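With one protein chain removed, the remaining protein chains of the complex are shown where they sit.
Coming up: chain A.
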Amino acid sequence: MIIFRFWRTFCSLPPSPRIWQYRRVHDTPDIADRRDAVCVIGAGASGLATIKNLREHGFAVDCYERETSVGGAWNWRHDRSPVYANTHLISSRPLTEFPDFPMPDSWPDYPHHSQVLSYLERYAKHFGLGEHIWFGTEVVSAVPVGDGRWDVTTRSTGGGSSRVQRYAALIAANGHNWSPAKPDIPGDFRGTVIHSAQYKDPAQLRNRKVLVIGGGNTGCDIAVEAAQQATTVWHSTRRGYWYAPKYIFGRPADQVNDGLLKWRVPLKLRQWLYRRTLALTTGDLTRYGLPEPDHKPYESHPIVNSQLPYYLGHGRIKAVPDVARFAGGQVELADGRRIDPDLVITATGYAPRFEFLAPDLIDTEPDGRPDLHLHSFARKHPTLAVVGLLQPDAGLLPLAHWQSVAVARWLQLRREDPERAAAVQQKESARPIPSWSKRRVVASRRHWFEVDHLAYLKAMDELLREMEPAK
């Protein structure tokens, strides 16, 4: 096993001695001009799709990845990977795979995270993406230098001096699930508090008294694992959610839901069907102490967990309200009750971070939320885009794929036909935001980038058609 692991780690190292090559040339004082090349930041799922699609559109690409291998969040070897031992997909395979590189059809409906990683590794190898990636290299800053070009400063992850190169465009695919958002809970706590990012293995829960804070998919997953391992489990949620099962009528729930979308069943009717289906399957969860949802179905990011209601029903998980403060060995809840966990796991999500960009480049609002056209294109910088900054009600990979195709097509059009590019930009600026962004969602950071996968793909389709090469 150790040998096997070593082999895997060894093989994931960059094939060429690029890091060393880079160190040798680092002291060149002038800016290396990479001309028409595009700089991509990050070699996770979104970054890999971006490299591939830019290459397909004829661009030279330099991708910088601070880790030593591909996979981003899905690579459990990475320190910043949020996956835990038992992470499985919550959207089913056909709604999660890249549209032009399917996952093996022999895989389960909901693959394990290690399968997703091997899928991404195969994708990178299949399309020969590794040779365009500089591993162990961090982007420190990216500055526009007029005429749409960017000066990108990179540095070896281990430290050392930096290097500046000039690129024709900059695409950030740096992910948004790596920088933990930690709640500010007043008071002192004598037990252990960790963020879900530090939760890796069910053994961490064994024989503990665990409080899980957060009603998202991760919070629910960890609460379920705690129910199987810990002596006592409390699950604290601020509001009521719709807990959808993974299977309805023996089919993956998202596939059934897309059947309704296919037949254009109106939202009101879908909401009614959703309530009915949940009432008939999961049943009423308020009798276990969970609050009633304060929003309609489809108005928050879907929570998909068939096991949570099961363990609530077995008394293994106790639903509790929001946490008010820590009080020594105890935790005080919003309703004044006190509980005495010895391990608190905050599953309170992650915050997007773009430290290498000045906030105004991506029109960052005072609360930290970037304002991008289609959550992707910078409004004032036509050669700056972000790929993968979405929270869809389906798998992210298909959307990230089409985003990167649109970005590649846009850069190509801008290069080959500036006049038409300007016309497309004009037209796009008039695209109403509600047509692609979900308006009616719960107001929280978790829902900043919430999109309806169908509405979003339709908007992408229209954009791609506008940029279709003239025949």
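Assume a residue touches a chain if its C-beta (ideal position, glycine included) is under 8 Å from a C-beta of that chain, and two chains touch if they have at least 3 such contacts; residues count from 1.
Just so we're on the same page, contacts and distances are computed from a predicted model.
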item	value
Protein name (UniProt record) of the chain left out of view, among "Transcriptional regulator, GntR family", "ABC transporter permease", "Alpha/beta hydrolase" or "Cytochrome bo(3) ubiquinol oxidase subunit 4"	"Alpha/beta hydrolase"
Of A:Y84, A:W402 or A:W448, the residue in touch with the unshown chain	A:W402
Which of A:V40, A:L95, A:A244 or A:L411 contacts the chain that the document leaves out	A:L95
Touching the absent chain when the full complex is considered, from A:K268, A:R287 or A:R465	A:R465
Where the missing chain touches chain A, by residue	56, 93-95, 99-102, 104-106, 122, 125-128, 254-256, 258-259, 261-262, 402, 454, 457-458, 460-461, 464-465, 468
